[in-house]
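Every protein chain of the complex appears in place save one, which is left out.
So, chain A:
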Amino acid sequence: MFSPRSRLATGTVVALTATLGLSACGNKDGEGTAAESCVDTSGDSIKLGFLNSTSGAMAISEQTVRDSLSLAAEEINADGGILGKEIEFVTEDGASDPAIFAEKIDKLLTGDCVAAVFGGWTSASRKAMLPVVEANNGLLFYPVQYEGLEASENIYYTGATTNQQIIPAMDFLASEGVESLFLAGSDYVFPRTANKIIKQYAAELGIEIVGEEYVPLDDDDWTTQVAKIVEADPDFVFNTINGSSNVGFIKAYYEQGLTAETNPIISVSIAEEEAPAMGKDVTGQYAAWNYFQSVESPTNATFIAAFQDKYGAERPTSDPMEAAYTSLYLYKALVEKAESFEVDDINESADGVTFDAPEGTVTIDGDNHHIAKTALIGQINSDNQFDVVWSSESPIEPDPFLEGYDWWDPSAE
């Protein structure tokens, strides 16, 4: 039975939301805008939101993403904008705090009425933004490799999911004849999930896991754990440590006599930005990504030249920066294919949208909103650049839930 009071309440909420939406947008034509979208597409510009941490612990990484987003926006504008509209970007600081990310994306979507938001770095920040962007039927472009097991209608993931980084890294190790592997990670969601996948795939590949150690993110002393690596003497170490803890790990590793020749490390979070900060010569160690500055292609050469021209010749380019740069171009391609800025229209025609990115041609999967990417393994050279030593034969189709891998059992320990 309908209670009149609840119907009244619903009506009030709808009216209120509509009013708020209208007043927040300042739609001068007075056209009735739907409550869920207040994006103004009537002018010659389109508003986009760049939400990155420019303060707090993540600022050093996320500022690089902001820089490459700004570069992409500038380039697109110089080339005529998106559907003839100039990009007008609104920037917000996520302050390295998931709660602030949630608050700011709400402000961008409902207050500034941006057509799409670009940013986020940690999985915690993405998880905090997800319900907000879904509730507002907005769009978020997330540019960082992550632990997978997620696919939102309202998020496009332009970094790697696990089957484009972790699993290819394991394939590389198998091709190198690795028989024993030691897992070292920071104690939070990404390393724990990644290692769960690694352990199951290792069993499939016949690689023995000879140890698994986690250290809290704020603890940099790896001495005791590295002693266990010395004892286990693995063929390779799989490193999912994040942040400054990597410095302590690498120092302890060399201190106790391990080397890239005897027990090499493969990392998934050491890139061109981080390698010089290790305080140790990390030459010879490996990393798994989908982009390296050293990738040789005309598109990448143009990207690096444009980036260094704008921000300085000493600035390296790295995987998340490239994924962010690519995300804005993919958005442009999505909108132009849909001939609309409406989220539903974009999603409908998303499948197969491609962009000739610095990492190579990438293609959107319309079902899971991830992109097909080529997996690369790089070896650090003495200039702190990565020499590509292995790559997947072709771009790998994204499979965030690992449905195509029959060894994967999400419920197993």
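For this structure, a couple of remarks:
The rule we apply is simple: a contact is a pair of C-beta atoms (placed from the backbone, for glycine too) under 8 Å apart; a residue touches a chain by one contact, two chains touch by 3 or more; residues count from 1.
Heads up, the rule we're going with is that contacts and distances are computed from a predicted model.
Taking the options "Acyl carrier protein", "3-oxoacid CoA-transferase subunit A", "Thiazole synthase" or "Urea ABC transporter permease subunit UrtB" in turn, only "Urea ABC transporter permease subunit UrtB" matches the UniProt protein name of the chain that is not displayed. Contact with the undisplayed chain is limited, among A:99, A:135, A:227 or A:389, to A:227.
The residue from A:120, A:143 or A:248 that touches the chain not shown here is A:248.
The hidden chain makes contact, of the residues A:215, A:287 or A:321, with A:215.
When the full complex is taken into account, the listed residue touching the unshown chain is A:187, out of A:187, A:204 or A:397. Mapped onto chain A, contacts with the missing chain fall at residues 55-60, 187, 213-216, 218-221, 223-225, 227-228, 230-231, 244-245, 247-248, 251-252, 254-257, 273-274, 276-280.
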